[in-house]
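A short worksheet on the structure shown next.
All protein chains of the complex are present and in place, except for one that has been dropped.
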Amino acid sequence: MGKDGYRSPQTGGVLDRIAPVVTLIGALLSTAGFVLAFTLAGPVNGATVNGVEVIGGEMVSNQLLFSQKIFYFHMPVAVTSMVMIGFVAYFGIRFLQTRDAAWDERARIAAGIALLFVLATMFTGEMWERFEWGVWWTWEPRLTTYFILMLLVFAYFVMRASFDEPERRATFASVYGIVMFIDVPITFAITRIVPSSVHPTIFRTDSGLSPDMLLPLLLSLFGMLCIAYGLFRLRLRAQELDERVEHIKEQLDEA
Amino acid sequence: MIGTTSTKEGAPLAGAPALSLEHVSKVFGRRRAVDNVTFDLPQGAFLSIFGPNGAGKSTLLRMLATLSRPTSGSAKIMGIDLKEDPDAVRAHIGLISHNSMLYGDLTAEENLMLSAKLYGIQNARERVDEMLEAVELSHRRMDVVRTFSRGMTQRLCIARALLHDPDVVFLDEPYSGLDPHAVEIFDDLIAAVREDRTFVMVSHDLQKGFATCSHALVLARGRVVAYAAKDDIDYDAFEALYRRTVGMGVA
Partner (left out) sequence: MARASIKKPSTFAQYRTLLAKDLRREFRTKEMLTAMGIYALLVLVVYGAALSQTSNQFDILQMAAGLLWALVVFTSLLGLNRSFAHEQENACLEGILLVPLDRSVVFLAKATSNLIFLVVVEIVVLPLFYFFFLTTTQPADTWPLIWLPLLVGTVGIAGIGTLLATITVNSRGKDVLLAVLFIPLVFPLLYACVAASTVVLAGGDVEGVFGNSLLLAGGYDVVMVLLSWVLYDYVISA
């Protein structure tokens, strides 16, 4: 496999050694972000979600203020899930280039972690909807496209379960992983394309987030990304060890 | 033969072995379906590949037929590299498998004309007539393939595979599903269309496979266990070896 300078990706290197530490840092950071969200960030007038307003001491609605804190968890988790889906697509491309099973394994694990974060996003989003908007469900564009993203990740796993032959399964999964990524930029950009959306456009130069809100948000975001990384490496390592055990068992059987 | 096929792209090297494999492997994850296979086969030979189920026979054949890519190693067919120019290889090979690869709702003639057009055969009409004649299906040319018996379908399959005059013909378990009479007809036909072509057959049937071949190869767990020209082989010893190999079972 050493041909063309290609080396199969390995586990057990420095990337794995730092994984537990990174996970821990991630946990601390997101906890800090979460705490700061309650202590540092000012309360928000929930009635005008678009163009978030910091009101300081002046409160408009006590009930709305508190549920807004979900945002400091919801947004980082959502962004992390999209990043993970991006990695599923990247690993898919690498697999198609190299036909190396190691890349497919990475894609599968990344998709698993993406699923975890997608579910967390849906759950927090659901709480948000209920308490901020007062409805259980609405076909609002961002919500809809994200819901579709969840279905795509489900479909990815349904598809993997439908094929027995490993190389064929890996190829099809890679292809689907790549096409499903198309929905990510759409979800991301939908608040710009369809202005009626009730989701605020966060990433812009005049996002309307004051520093006291931005700090906990960024802490949480960075923390979540660290957690995703740690989970990925740990899961990958566990998987690799599993396979090694299987292999040794097989060899013992043959002997 | 080489001269007459000069109109095909990627003209084969005169005198090159029909097949030339060097360290060909098919690996996925930890599974090695074909493991480091190396051998040369001269032009005009008839190679039979034997081995237990799951030995990698079909995987090897599918790689040689350009339907799947080797993970490593190099394979040349008629001197053309399989990985570098699969399309050039495709012009020189034909495949007859237990799947007919024929459209049930098209007539015999339509099926052959479809192939002829895709390959770009200039004298298509003439060639289709000839092949139908050769496999004794001229009287059924206007009938849809769905109405054919298994044996007739298999004969049409031969016509289809040889339409473009391949130098190397692969046979993947061609006898499966044929009754003894159809097998006889099939063998006669293969002998008739043999000419100076190279044949490579994968088969379960040791006796049948051994009777027709000029070279034999035994595969087990993806590796070559034995490879020799038939003249150098003592059948009894060979059979004993084969039984032992089958006894090794699937890895």
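Letters are used for the chains, namely A and B, taken in the order the chains are written, and counting of residues starts over at 1 for each.
The criterion applied here is as follows: contacts are C-beta pairs under 8 Å (C-beta built on N, C-alpha and C of every residue); 3 or more make two chains touch, one makes a residue touch a chain.
Everything numeric here is computed off the predicted structure, so don't read it as measured data.
**Student:** Going by the contact rule already stated, which one of B:Ala18, B:Val34, B:Leu47 or B:Leu163 would touch the omitted chain in the full complex?
**Tutor:** Per the contact definition at the top, the residue touching the missing chain is B:Leu163.
**Student:** Quick one: say which of A:Met84, A:Ile178 or A:Ala228 touches the chain that got left out.
**Tutor:** Once the missing chain is taken into account, the touching residue is A:Ile178.
**Student:** State which residues belonging to chain B touch the missing partner chain.
**Tutor:** 4-5, 7-9, 65-69, 86-88, 90-91, 93-95, 97, 99-106, 110, 114-115, 117-123, 126-127, 130, 134, 160, 163-165
**Student:** Go through chain A and note every residue touching the omitted chain.
**Tutor:** Residues 96, 144-145, 148, 151-152, 154-155, 158-159, 162-163, 167-168, 171-172, 174-176, 178-180, 182-183, 186, 193 of chain A touch the chain that is not shown.
Keep in mind that, in the parts below, only the chains that are shown with their structure count from here on.
**Student:** Using Cα averages as centroids, what's the distance between chain A and chain B in whole Å?
**Tutor:** Each chain's C-alpha centroid was found; their separation is 49 Å.
**Student:** Which residues of chain A touch chain B in their complex?
**Tutor:** 1, 3, 99, 101, 166-167, 170, 243, 247, 254
**Student:** Which bits of chain B are touching chain A when the two form their complex?
**Tutor:** Checking each residue of chain B against chain A gives 28-31, 69, 71-72, 251.
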